[in-house]
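A single protein chain has been omitted from the complex, and every remaining protein chain is retained in its original position.
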Amino acid sequence: MPFVRIDLMLGKDATYRTTIGDVVYEAMRRTLDVPENDRFQVIAERGASDFIVDRTYMGIERTDDCVVIQITLNEGRDVAKKKAFYKAVADGLHERLKLRREDVFINLVEVKKENWSFGNGEAQYAPQ
Amino acid sequence: MPFVRIDLMLGKDATYRTTIGDVVYEAMRRTLDVPENDRFQVIAERGASDFIVDRTYMGIERTDDCVVIQITLNEGRDVAKKKAFYKAVADGLHERLKLRREDVFINLVEVKKENWSFGNGEAQYAPQ
Partner (left out) sequence: MPFVRIDLMLGKDATYRTTIGDVVYEAMRRTLDVPENDRFQVIAERGASDFIVDRTYMGIERTDDCVVIQITLNEGRDVAKKKAFYKAVADGLHERLKLRREDVFINLVEVKKENWSFGNGEAQYAPQ
């Protein structure tokens, strides 16, 4: 159910981009109690003038490699789980792609369980 | 006011893509009490490696034709209306485009009435 939008600057190959998706999915599985195979991700490359991430905000140095990850998911995870997720994504991207941890920007948008249809025109997660 | 983002894999022509928008708009009109002409939609095509929808999650078989529809709208619709909307979209896409109902993924994001400006720098829906 988490629906993930990944934005990054043009210039990385498909394997690199897919690996970002892999890392986000694996981090969700480990830290956010996301079920197996619950993976829905859209990746978009942007030209430099269309991808603006401040280079110093909060004292964090960002580069052209910065990845912006915006995730819509069910409400209710506590702060500890969210923190574990951020760390797992930053660590995973660093390990797998040598991405600097400073270059990982994440935003969560929370919604109600009934706000999803996974196919067939049904609300699979709605209260019965 | 609903603002609709539609993502799908590259390869469908403009008429096909516009018809997706038509179906979503008509379903909103019929099931979500959306006013006439309240239609704001952005459609994005993605390459195969940038559009990842799991092929089996929840026992639903998805294909390359899967369409992801993410809609931001005012909070307050009940579960029955949301269910009617999901069904209307899946039925409409099946009838008009022969899209398999399994290939219709929908997510709603709810916001407050004051969170919209439809032009002129005003908050047309804000409480007076």
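A and B are the chain letters, set down in written order, and residue numbers restart from 1 in every chain.
To be clear about the criterion, a contact is a pair of C-beta atoms (placed from the backbone, for glycine too) under 8 Å apart; a residue touches a chain by one contact, two chains touch by 3 or more.
Predicted, not measured: the structure shown is a model, and the values here were computed from it.
Of A:Tyr16, A:Phe51 or A:Tyr125, which one is in contact with the hidden chain?
Residue touching the absent chain, from the options given: A:Phe51.
Among A:Met1, A:Ile43 or A:Val68, which residue is in touch with the absent chain?
From the options A:Met1, A:Ile43 or A:Val68, the contact with the absent chain belongs to A:Val68.
Provide the residue numbers of chain A that touch the chain removed from this figure.
Touching the chain left out of view, chain A contributes residues 7, 44, 46-47, 49-54, 56-58, 60, 62, 68, 70, 79, 82-83, 86-91, 101-110.
Residues of chain B in contact with the chain that isn't shown?
Counting only chain B, the missing chain is touched by 3, 14, 17-18, 21, 35, 37-45, 72, 109, 111-112, 114-124, 126-127.
The rule is simple: only the chains that are shown with their structure count from here on.
Hey, how far is the Cα centre of chain A from the one of chain B, in Å?
21
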